[in-house]
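Apart from one protein chain that is not included, each protein chain of the complex appears where it belongs.
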Amino acid sequence: MNPSPAAAAVEPGASRDDLADRFAAVRSRTLALAAPLSAEDQCVQSMPEASPTKWHLAHTSWFFEAVVLGPHAKGYEPFEPRWNHLFNSYYESFGPRHPRPQRGLLTRPLLTSVHRYRAHVEAGVEHLIRTADDATWDAAQKLLELGVQHEQQHQELILTDVLHALSCNPLLPAYEPVDAPALRLAGSTPAMEWITGPGGPVRIGHPGEGFAFDNETPRHTTWLQPFRIADRLVTCGEYADFIADGGYRTASLWLSDGWATVQSQQWQAPIYWLAPGDPRAPSAQWQVFGLDGVRPLDPEAPVCHLSFYEAAAYAEWAGARLPTEAEWEAAYELTGMRQLTGHAWQWTRSSYDPYPGYHPWAGAVAEYNGKFMVGQMVLRGGSSATAPGHARRSYRNFFPPAARWQFSGLRLARDGAC
Amino acid sequence: MNPSPAAAAVEPGASRDDLADRFAAVRSRTLALAAPLSAEDQCVQSMPEASPTKWHLAHTSWFFEAVVLGPHAKGYEPFEPRWNHLFNSYYESFGPRHPRPQRGLLTRPLLTSVHRYRAHVEAGVEHLIRTADDATWDAAQKLLELGVQHEQQHQELILTDVLHALSCNPLLPAYEPVDAPALRLAGSTPAMEWITGPGGPVRIGHPGEGFAFDNETPRHTTWLQPFRIADRLVTCGEYADFIADGGYRTASLWLSDGWATVQSQQWQAPIYWLAPGDPRAPSAQWQVFGLDGVRPLDPEAPVCHLSFYEAAAYAEWAGARLPTEAEWEAAYELTGMRQLTGHAWQWTRSSYDPYPGYHPWAGAVAEYNGKFMVGQMVLRGGSSATAPGHARRSYRNFFPPAARWQFSGLRLARDGAC
Amino acid sequence: MNPSPAAAAVEPGASRDDLADRFAAVRSRTLALAAPLSAEDQCVQSMPEASPTKWHLAHTSWFFEAVVLGPHAKGYEPFEPRWNHLFNSYYESFGPRHPRPQRGLLTRPLLTSVHRYRAHVEAGVEHLIRTADDATWDAAQKLLELGVQHEQQHQELILTDVLHALSCNPLLPAYEPVDAPALRLAGSTPAMEWITGPGGPVRIGHPGEGFAFDNETPRHTTWLQPFRIADRLVTCGEYADFIADGGYRTASLWLSDGWATVQSQQWQAPIYWLAPGDPRAPSAQWQVFGLDGVRPLDPEAPVCHLSFYEAAAYAEWAGARLPTEAEWEAAYELTGMRQLTGHAWQWTRSSYDPYPGYHPWAGAVAEYNGKFMVGQMVLRGGSSATAPGHARRSYRNFFPPAARWQFSGLRLARDGAC
Partner (left out) sequence: MNPSPAAAAVEPGASRDDLADRFAAVRSRTLALAAPLSAEDQCVQSMPEASPTKWHLAHTSWFFEAVVLGPHAKGYEPFEPRWNHLFNSYYESFGPRHPRPQRGLLTRPLLTSVHRYRAHVEAGVEHLIRTADDATWDAAQKLLELGVQHEQQHQELILTDVLHALSCNPLLPAYEPVDAPALRLAGSTPAMEWITGPGGPVRIGHPGEGFAFDNETPRHTTWLQPFRIADRLVTCGEYADFIADGGYRTASLWLSDGWATVQSQQWQAPIYWLAPGDPRAPSAQWQVFGLDGVRPLDPEAPVCHLSFYEAAAYAEWAGARLPTEAEWEAAYELTGMRQLTGHAWQWTRSSYDPYPGYHPWAGAVAEYNGKFMVGQMVLRGGSSATAPGHARRSYRNFFPPAARWQFSGLRLARDGAC
């Protein structure tokens, strides 16, 4: 039997009011994330893999319209049927789509029209929540929950994509000047501690309470060899040592595809690092561009915005390796683990393959996760840009190994019998 | 002796007041052309060859700053020195530049900041006009005239580029709903008449009064064989006959590079034509997308937005050829010639080679025209999008033979001894 | 401790004579495989991923020279030091290399010179085997074994690459007219039987006797869920049903990257299938191009030359999935399994990740396998083109998911609790 979102999608006992409140809060937070940006900032697409903020605003609304309101809300009138073509991301079952690399060309609809679209969809959803009969609610509730989770995912993408777009501007404008201290461990970075994980059978995957994506299921047994895992993330200072030691010039540290990318793309440091003397913001020191603009490199902050290739090369240089996703999940509750979430997604040494017994959700949302299960690597944890409360122990994030623009860092691991 | 803009740049007797008036009028017209567009519309770049409206607004200001104010206006303070890098188009002598294909990523400076930049430059120019001593004025005047002409060129580019950008949007939004009738001959299109041009020596090139670009000089003798030239442009209706007759499927009509482009780009009609049944604006008839949105094809209007390849293939199909630029210029004053300007630029069968004795202007503006004299074809005439008063008989416009997004059509010619 | 080839490289008790015999036999077989090909055939490279036969002949000799003779054979004189640059494949530690996509431009050295190179290296190896002192032999023996295994791998690549090259010729010439019957089950294809594999802990990886590559080690425990696996490979006839049912036009069957490839590459059938009416070899039936030329499709033969994307789409269409590599290895000794090897490599649903505890061999041969452990999928089994005796139960072959030119087919699997 194929699972449906029903199987895992809802907190038991979640009331209509609860969901209505969370829906409203998430929708509102999305707009707040866009607020520091001008209409021009929200329209731009800096590479095919990234999307404009305005597109994210519209797509997350389209998702509710196509997946929830269309099938379940009687009498709902789509805001503008021609927009299906524009704001469908990758759902083949909903028909042809505007080419992804051309999302930045959509100066129309205007941002103000997209705001009206959002309000229209929100009214539709709120009406559905209030008025649906029980059978309808039973079917719609799980998809609504998925829509909320989906929008949280796009909240992080808004930040990753806008950071990339701003980084392409030689003026290096800040998303928002921020006074808050960068994320780091209190005080100075302590020495890295190795935590031991025992071997043998472990259970991984979503245990069944609360929402989870289909790719986290089914919960199943896997077998681990004994391992050790670092209690904290690798820092910028440690990564700077790797660079200073010639890390980007030493082929033997890199996977073959990674080394080819280093050479063809002329990588010399993480994507948002500015080397001393960079003409865009002259300084004698390394600096880092982020949402708060150009700042001096903080040697104690977790290194971020790495590709898998860079993470794996660093680990090799450090005489270690990346943890597998099963190790990471097993280590989640070991004593002494820090920075598990809220700092940076952590590349694992696991390809994004289906779990044994995995089946995609039924219906249109079958395309949500399963069709991407090739050519990508799993990241675990959650970053400073992840929506509050969104990630969890069993959460499987995934990106191609060359992707650098996510909030992605690393934690080291080693074989137990070292 | 190399000519300088001095040699040809100014109307004799043009007073400071005259130039100040024209400067103000041109600057104002540029903003008026941008006015129907939102900030988003003005930021987008739809292909490497096109530029955002906002960039045109800023670049034409940078040109005055770099070429006129910097060298000649004492005490002028640049608005923002870091913008030189952003808004220099192709002048190697002014240093490195933001990559052309990434102009659309410049969400900052904001449009409102570019408006302030324009005002700052305008104040500087007006101050220079009022206060320059005679020697300074003598040197600056010609460059100021060049800046005005340059901005007029970009006025047309604003329209060509925004039309292309809007055409990439499946919603096919109009630049501006327009009620004015499309450009055409009064009443119905008369039969094409052939006007005879005699052979022998003719003088072509700018005769020396008023402004001209360096590429129109020196005026010189060339020799023509007797020829015939059409009194009017080819119409959309005539071009539709070419399509219906299989023009885009008949290799023998095309130059080799043109046929390769037809196949690789899958050309089947002019770039802005919508075939019957196009899902973006369903209709049983051919339609044409333009600045005023989607309109039914007007069979009597001049065909526009053709590449040289398409123009040459049409002429071959029609048993004719394109005129050379010397024929076009010689025909300019023949009795009976119509639609010489104000409708569509007219592709000629002449490559954009230098005139005998040609020398670029001296100084930075040497890069204005000369360095592009390879790989391009000459267009003559002027289009409906050309700034009023900008073009003239000796004017040489030029684009690569595959370029389709300009306001470019064609006029037929034939050998005299046919 | 990092394993060295020593750990696993040699059959216990293999005498010098045994290895000398096997060396001679393998070298001789390589030449025999090339024998049906002209010097022109042996020089051509049809795509960057493929190599010319002549290059394979030289590279396998370079490998012995660089890895075995250089370090271990006193007094050995390289045949031509400048050829290191030409025939090093991907070993960064041996210095810069001729660009892979340009191997087909190496008309020199001539094939006859490469034959002399082979003889020179063979004399060197034979001399080493006869004369090495015991310490030298102890070190060299394992690398020599690796060289023999390496050459066997290239024997299969000679056939895959030459088949691709010949397929690019519209004349579709045969590598060698062959009268032998195609590989298939005796008589007609029996119905597919499902063999049940039990869940729980299993041991996979090389058990330690005889040669194995580093990527097969260490042997370790993994945990399986109960599964079922097909007793035989999918046939051409079954695959033809998939095509007839619109398999290549149904997005929902494909992984996202696979569907993008189908569309951009216009895949409509396996790479070497000729649709009815193909102008290269007109027929009313499906035909297949192979080493023996164009033959009518044999519906009972195993389907071959599929990409992972095609294999996975077929499995989805068939209501099944691909086995994981652990399932495949566990199923190897189940009763009733057929066509395990000698027919076609079998794509698994496992990404090519390192085994827990994996370490590459020490020294230059560390680059042999480990650096490719990203972006590839594992194949198991062995094909009709695999050198006799080369593959084994724990053997891990790997290719990118879009690769079609290998002798690669598929076997179906299903979850046990279906």
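Should a chain be cited, it is by its letter among A, B and C, assigned in written order, with residues numbered from 1 in that chain.
Keep this in mind: a residue touches a chain if its C-beta (ideal position, glycine included) is under 8 Å from a C-beta of that chain, and two chains touch if they have at least 3 such contacts.
No experiment lies behind these values; they were computed from the predicted model shown.
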Looking at the whole complex, which visible chains does the left-out chain touch? B, C
Omitted-chain contact residue, chosen from B:T196, B:T221 or B:Q265: B:T221
Absent-chain contact - pick from C:S28, C:S93 or C:N169: C:N169
From the listed residues B:A35, B:A191 or B:V374, report the one that touches the chain absent from this view. B:V374
Footprint of the hidden chain on chain B, which residues? 90, 92-93, 201, 220-225, 227, 251-252, 254-259, 308-309, 312, 324, 349-354, 356-357, 366-367, 371-375, 377, 401, 415, 417
In chain C, positions touching the absent partner: 38-44, 46, 54, 82, 85-86, 98, 102, 104-111, 165-166, 168-171, 173
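Convention: only the chains that are shown with their structure count from here on.
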Per mean C-alpha coordinates, the chain lying farthest from chain B is C
Central chain (by mean CA position): A
At what distance in angstrom does the C-alpha mean of chain C lie from that of chain A? 37
Rounded to the nearest whole Å, what is the centre-to-centre distance of chain B and chain C, using the mean of the C-alpha atoms as each centre? 58
How many angstrom between the C-alpha centroids of chain B and chain A? 46
Shared interface positions of chain A, touching two or more other chains: none
